[in-house]
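Left out: one protein chain. Kept in place: all the others.
Moving on, here comes chain A:
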Amino acid sequence: MRYVIIGNSVAACGCIEAIRKVDLQNPIVVISDEKYRVYSRPLISYYLAGKVDESKMYIRDEDYYEKNKVETMLGKRAVSVDFKNKEVVLGDGSKVKYDKLLIATGGKPFVPPTKGFELKNVFTFIKFDDVKAIDEAIKNGAKKATVIGAGLSGLKAAEALIKRGLEVTVVELANRILGSILDLEASKIVQAELEKHGIVFKLETSVDEIIGDGKVEKVRLKNDEVLDSDIVVFAIGVVPNIDFLKGTELKINRGIVVDDHMRTNIEDVYAAGDCAEGYDFVFEQQRVIPIWPNAYNQGETAGYNMAGAQKTFDRGFPMNSIGFFDVHMITAGIVMPNSDDVEVLVKHDKEKNSYRKIYIKNGRVLGFMFINSIDRAGMITNMIKEGLNVESIKHRLLDDDFGYLDLPKDLRQEKILGGAKA
């Protein structure tokens, strides 16, 4: 029995750790086109900001692969999979046979065709090498940056560049920042904080052209405004990194379609993480959920099933914890409901700069956005997951001191004394 994983990030870890809970013997092979041992992509902005050094980028110890009997093929790209003969084909022509395969190739940056993209000092923002290259550009004197995309990674990039002393302009197509996790009202609170730290926002526009002689010198926006710029960072978003599988028998929608066992339509082939499209429990549809804990859970579920233990995961939904400078937010579920039968609860304390908005549907929490008052937010995340009926306590969910005492005694005791299960 040979387990092969294409990919070497958090979904791969979940898979390895699950397999090794069941099967300590059979070999696991990890193939990755990056040369690094498993590291955290979310940490790349912390690296760029100077908050972590290279040693802290790695999410597992140096002996992780050895301890888990994992053979790694790093710096090797999988270019195709022969599903009939159960072989992964690498860029150098060699083939890796598998009995069970996990595809965990993650996401790749979405870059719209832009004139001037090939100029020096145009970057994407997803891999460790991306920030190492940006770091070089800064060391070589870059002073002004244009970040394209005011989403989660764009703003982390902007924050890091401000911390490195650059002038930063963020260009965004939507009418608000953080459109995937905040509504207009909440986004204004965060935008004000970011502007306080010097970030300039150009909303409802886009970069039409990057201009320069060999390297970036200016960008021209859709409204013809021209900004001086030494570097451009594309941070619009990610799409599943699965181009090499298109046109095969593998069922792909936006991502690789998987069931609640993480099985694809091909026997013995599984998918997990940012490349996969599993069931979104809150949106009630198959969706790519490019979120760290979802990737781990999907990888873990795939691993158990690959090793012969039955396991399902059908409670995936988006959740985010992110902060910039002094503002922090935790969001989960649906944050912009489009139906009328949703109740909205809001509490905005302007003095404390704290904000809570919760959506209730059919007596259950559908989603929430918490800014700054984030303590114990996981209790609410869990209410989404369990579908807890919160009708009798919903107004308390807006309070900082909401806790187990707000639940009836028997439910509270079951959760605390039941103990082991999360």
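Methods note: contacts are C-beta pairs under 8 Å (C-beta built on N, C-alpha and C of every residue); 3 or more make two chains touch, one makes a residue touch a chain; residues count from 1.
By our rule, contacts and distances are computed from a predicted model.
Q: Looking only at the UniProt record of the hidden chain, which name from "4Fe-4S dicluster domain-containing protein", "Branched-chain amino acid transport system permease protein", "Putative CoB--CoM heterodisulfide reductase iron-sulfur subunit A" or "ABC transporter ATP-binding protein" is the right one?
A: "4Fe-4S dicluster domain-containing protein"
Q: Check each of A:69, A:108, A:197 or A:328 against the chain that is not shown and name the one that touches it.
A: Selected residue, touching the omitted chain: A:328.
Q: Of the residues A:292, A:317 or A:355, which one touches the chain left out of the display?
A: A:292
Q: Looking at the whole complex, which of A:14, A:149 or A:240 touches the chain that is not displayed?
A: Of these options, the touching residue for the absent chain is A:14.
Q: If the hidden chain were put back, which residues of chain A would touch it?
A: So the residues of chain A touching the unseen chain are 14, 40, 42-43, 46, 51-52, 56, 58-60, 292-293, 296-297, 300, 319-323, 328, 330, 332, 374-379, 381-382, 385, 401, 403-406, 409, 415-417, 419-422.
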